[in-house]
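Remarks on the structure that follows.
Missing here is one protein chain; the remaining ones are kept as they sit in the complex.
Letters are used for the chains, namely A, B, C, D and E, taken in the order the chains are written, and counting of residues starts over at 1 for each.
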């Protein structure tokens, strides 16, 4: 039996922390689907197509990974993929409460899907897409947090916006 | 002396978790007032009248409960009710920090009002109105989280909105 | 109906934090029983009789409080008292996990007994009997943490012990 | 490729929470080895053979599970089993800090072994072997927490001990 | 060598908690620069000039403090000041996760700047500018939280706004 797992998120943009989780996941499962959410409720900086494109380019040389996008509930998408595992990264400084609520709510919505938590390398334990965007807005060099080509796109994207805050 | 307690919140909408707390509260106090806040600062999905109406219909067969609405500070309302106890539900995955800040700020605002924390059944330890709304937006069946008639209203309400995110 | 609540603990020794909780509890309930545990599993410094005696002397001028001792399960004792409420102090820096485990385990052992959490004054939010004993061993003046007569007993008790650590 | 995972612990004794994790694990992996630690550092109530025997009897009707015992480091045992996954249950009220320290230390000791966290059913989110033993010492009925035959063994074991606390 | 530290924040408005941290900081460092952020990302209630003015008036009689404003990254500003220490207040109920993320991200952005955490007096352990503003909106007397002249400005400011929530 082929073991498939889905790693879902908004990836706005993908960081070294996400890539680290993907690398760990492919060692555990036969196939990993990285699923980019349409409706993130977070008003993403990058459009869906851009987020997918960055993910396709970023984690080079990893086998058995597919990058997809999805709308609707994550558990429904996992089910459509013929998978029964939803992967979440659990950083030391992530929001446990939100993660637990999500995992338990998802279980109620579809009890056949199991959420598993993986820990990224401690070097990425503090990385968040939100903080990286905030730092980039203030002019920071974010090359320790995201691949170089994403740093450039971030810079360009932020310039093109009339930033109101 | 009659022991009155006030359980205040936004109840947008009331969940099985809230109902569980109400059932526990009425066993401890002679009378429990469930107080729905006008100004929740959370841009509620349901209007005040709707939130009150759902609460009046939801927790059937519980005696010694009154459903009211209030504006202004919760501690002032508790005082107006002739009560000295403000009830808060403390879920295993709730935001302790916010709860502690609220309780200590409320104590400073009126030291005669005591905040007490009750724990809901562990089956509801992860329920939040916010998460339920997010799940409903994505098309989830929320019948494990709220009474059936509220699930229907939620569906109707979400359809009637032009959802922008 | 008379509202009785039980505040159970090891009180080894009673601190200003415990006294603060007792003062809050008597404003909420008609009668409060402070119940000192025989078997605390913590190898208490003070014997049961001493812990009870200190509690009887400490919170002066509070009405509607009885100091008792009990063996066995706290929920069984609450039940024997004709009460249905078990009070716990929830300090900002207390061990939530232990408190939640206790509360949920107690609920399973007797679902008629409700645990409620009260917050002490923020001035006592860090007080713990254990830390006070550790400080006293190292020669600290503990008069900010416990009534003067208890500070003296603590000093005498620690001298009389051959301290092995 | 066959996907093997190891669920290691002291299981002193096995609880419904552990059994719930085992049931979830077997849906994710082709084979699950439940590994009972010789040296738990916790001065176990039950001997190694008893703990293994209880585990063999408890989770009835689960396929693809083997119960084993091991000495030394958990990561070394995982490696010997030809597995690369170490499973831990992450209860809402478990000790995250200890779990994170263990996981990161284990990763440093053998970077090929990945720790994954599974959440038990919320009904077991508060269960701990330690608390169950404490409750049993005080005479509690623990049938909600462990299978009946383990409750009996616990009672017998506790009677046979001269209990010193 | 003169030891300079920077205490950066949005101070919208300054509270007794902030003032307490400033008083502690000046005892540790030769000179403390309180730095008010232009771009707080929080849509401040008070303009930059008002926030600076309130800070200049509030902590009376403290020597060796300068009130400044800054744009861009806090670590860059610390560096421009010839300082190598960034001070943060760590309240018992503050958001550790955010603080840790900020501190580690700042370290990556400039490894020469060290973040240190100070604890305010426990009397201010729950104070937050956000909660104070929420309480003031609801008509609360906030004189326990901020100096009297700030309470007045807060009242005036809130009246002048068409409050939309």
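Assorted remarks:
Following the convention adopted for this analysis, contacts are C-beta pairs under 8 Å (C-beta built on N, C-alpha and C of every residue); 3 or more make two chains touch, one makes a residue touch a chain.
Just so it is clear, the structure is predicted and the values come from calculations on it, not from any experiment.
Under the touch definition stated at the start, the shown chains contacted by the missing one in the entire complex are A, C, D, E.
Among D:60, D:108 or D:159, the one in contact with the hidden chain is D:108. On the side of chain C, the interface with the absent chain consists of residues 92-95, 125-126, 128, 131-132, 134-135, 137-141, 144-145, 165, using the contact rule stated above.
Residues of chain D that touch the chain left out of view are 39, 41, 43, 72-73, 76, 96-97, 100-102, 104-105, 108-109. Mapped onto chain E, contacts with the missing chain fall at residues 1, 3, 24, 27-30, 84-85, 90, 92, 96, 100, 103-104, 107, 114-119, 122.
Just so it is clear, only the chains that are shown with their structure count from here on.
Between the contact lists of chain B and chain E, the overlap consists of A, C. Touch-path distance (fewest steps) from chain D to chain E is 2.
Averaged C-alpha coordinates give centres for chain A and chain C that are 47 Å from one another.
Counting partner chains per residue, chain A has residues 92, 96, 100, 104 touching two or more of them.
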